[in-house]
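Quick one: the structure is below, and I'll ask about it shortly.
Missing here: one protein chain of the complex. Every other protein chain is in place.
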């Protein structure tokens, strides 16, 4: 009984780590630039497909992932340039619609290139680690380690570099940051680059375990929004904790109730959270009667 | 006859007491001025009276009806209508559309034509509110509130950012509508403007009521001069 629970917990944390990776990028872009980037799921998808294509071309998985992430960084900055930067000062509805359009364009382009057939990336690390209480695959270890490394890297960038300071200042108060002479171009580029890279890495890692297909980004991005609501917009810690929590909930629902309910469980959680705290658990409540 | 009475009204945001223990009475037909430095809790008080935020203590009586403050829609139905410090109008719509929409919740037909004439909106009727100059936008904001034929009009710093001549014109408009039976609770930190208009004034400082009386008494009150009036009066 306890063994099963521990095993589920490990599986949940591994799944949650990928959610956290996706949510980190989403929350960074939304927290700093107030862009509801629906296309974030497509960063994730393109990361997976590029890794797949490069691995198929004979490259080592890790090299393929790194190159894929670089390409997605370029893609992220391009999306910002084309779809979001021209809409500075436009109503939030326009940004949302633009993000939605970008998301569809990337999905459909991917479908044209790779067809809607599902594929898998050969797993770079195989085998399992057996402990007295649970079994964990090395791939799961890699995923969790990637989350830890990513969080450490983001923390270092945000807290130990001048650019990071500029990003944090922008997230606090956009206008004040402008007044202090912070270059918004740099902040936007850096934010999109970090966000896109995180998405691409998550996609590559998950693609080594689960099938990949052009609309694979839709569910994770929606779940990342769930995580955002759970953890509070713009809160990196919230993204990590929320992601892990969502992973645990899903695995527990699948393990103890039914696999079919796994996704519905996540969305029900979304509905419940928004009902109880429409502004998220750590967001500021707005007075509205 | 008293129209509005506040009984020990107060609110805290978390640990912060924004307003505490404010009791005052506004008589029917008065222009009641509420003075206070920035951050004294003036807008918070208006927010509570108008039903935008709920007080954590105290209550209000309006037109002999106890049990307030009421949520904003019910407050409006009772005739308590407010304007906003950052003037609000529907910026994407024309002035005409603004006035049409403002009237939809009115109990009786809104006095739209009179408002257009009084606030000199005729020439800009078909312009989007977002294109208006600052003073005209202020006028529109007040006209929108008056469309509802309020019994009590809460004006939150209506003179901010206006030039001297514009302030005088605004004062005359407020006097006119007061003369037509609209009781006014006016919040300002433009002392001259407020003193000239108000029949009675109160001074709020750090969330508490410091003084209540006639403008003349206010000017003579040593406490008021000490915390607030002295400094501003020199500049005014």
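We just call them A and B in the order they show up, numbering each chain from 1.
By our rule, a contact is a pair of C-beta atoms (placed from the backbone, for glycine too) under 8 Å apart; a residue touches a chain by one contact, two chains touch by 3 or more.
Going forward, contacts and distances are computed from a predicted model.
The chain not displayed here is annotated in its UniProt record as "Amino acid/amide ABC transporter membrane protein 2, HAAT family", chosen from "Sarcosine oxidase subunit beta", "GntR family transcriptional regulator", "Amino acid/amide ABC transporter membrane protein 2, HAAT family" or "Tetratricopeptide repeat-containing protein".
For the chain left out of this panel, the touching residue among A:101, A:156 or A:257 is A:101.
Looking at A:63, A:78, A:129 or A:271, the residue that reaches the missing chain in the full complex is A:271. The missing chain, though absent from the display, is touched by one residue of B:31, B:52 or B:204; that residue is B:52.
In the full complex, chain B touches the omitted chain through residues 50, 52, 72-73, 76-77, 81-84, 88-93, 97, 100-102, 104-106, 144-145, 147-148.
For chain A, the residues touching the chain absent from view are 30, 36, 82-83, 86-87, 90, 92-94, 96-98, 100-105, 107-109, 111-112, 215, 218-219, 222, 225-226, 229, 260, 263-264, 267-268, 270-271, 274-275, 278-279, 289.
Following the convention adopted for this analysis, only the chains that are shown with their structure count from here on.
Note on chain placement: the centre of chain A and the centre of chain B lie 48 Å apart, centres being C-alpha means.
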